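A single protein chain has been removed from this complex, and every other one stays in its place.
Up next, subunit A:
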Amino acid sequence: MNILVCIKQVPDTTIIKIDPETNTLMREGVPAIVSPFDAYALEAAARIKDKDKDTKIVVLSMGPEQALAALKECLSVGGDKAYLVSDRACGGSDTLATGYILSKAKEKIEELEGIKFDMLMFGKQAIDGDTAQVGPQVAEDLDIPQVTYAWEVWPTEDGKSVRVKKELEEGFEILEMACPCAVTVTKPDYEPRFPTIKSKMAANKAKIPVLSAADCGLDVERSGLKGSPTKVKKSFTPPRKEGGLKIKEETPEESAKKLYDLLKDKGII
């Protein structure tokens, strides 16, 4: 089975700080990481490969050249090959344009590698843009079926379909779809594997081809800012909620009483 895993390099949003003076995001010094859900997607692919050594995993990212570091990380934990699409014409893409670019890149990689991808895997959402739209939009561009919010993915015996355990509001569903298909992966109940020293060294040496817009045959009118129907008009840090009242009385019972009285006063309970 040939699997394409799409990954995005993102700032670690858990440690992003707000500049108290300017009230803007302080991105400097914030480490760039592989978006966590993408790491789960890669792990899901690696687990398929653990069972079937004939599996080939290609990792793809679109972004600036710094993203090579994220791709190398992916090569050390299951990826066989990686590609980066990097071009000024891609800058400022919204999800529709990103979906278009990734689907064109997929076709180019198939040509270069001489393979067809059976499955495309994505994270449920990237933790910076947070839209969860790119996976389904690539699937739409390629006219292939999709399952979102996957916990587990495995090929059927004949290798022509995949089964997916999908998370729902109440419980799970097992779904089946024929390849080629797309899956977006949420947080399962396991963590991604760690690299070994050997796999890390190999990944560091790996050459990662960088594809331009022209390489992928992109229509630049559909890429980047030009090809994006949505425009960010402004961004701002959310009005910070004033931390409310802190209660600490002599005893926990008195604290509970004070809390109770305040909740009653305010008509909350």
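In this text, contacts are C-beta pairs under 8 Å (C-beta built on N, C-alpha and C of every residue); 3 or more make two chains touch, one makes a residue touch a chain; residues count from 1.
What we mean here is this: contacts and distances are computed from a predicted model.
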#### Entry: Record-based protein name (UniProt) of the chain missing from this complex, from "Peptide/nickel transport system ATP-binding protein", "Electron transfer flavoprotein subunit alpha/FixB family protein", "Heptaprenyl diphosphate synthase component II" or "ABC transporter permease"
"Electron transfer flavoprotein subunit alpha/FixB family protein"
### Query
Which of A:Ser61, A:Ser76, A:Ser93 or A:Gln137 sits in contact with the chain that's absent?
A:Gln137
### Summary
From A:Val5, A:Ile57, A:Val85 or A:Val147, the answer for touching the chain not displayed is A:Val147
### Query
Tell me, which residues in subunit A touch the chain that this view leaves out?
11, 13-14, 16, 18, 25, 94-96, 99, 124, 127-137, 139-141, 145-149, 163, 165, 167-178, 181, 186-187, 189, 221-222, 226-238, 240-241, 243-248, 252-253, 255-257, 259-260, 262-263, 266, 268-269
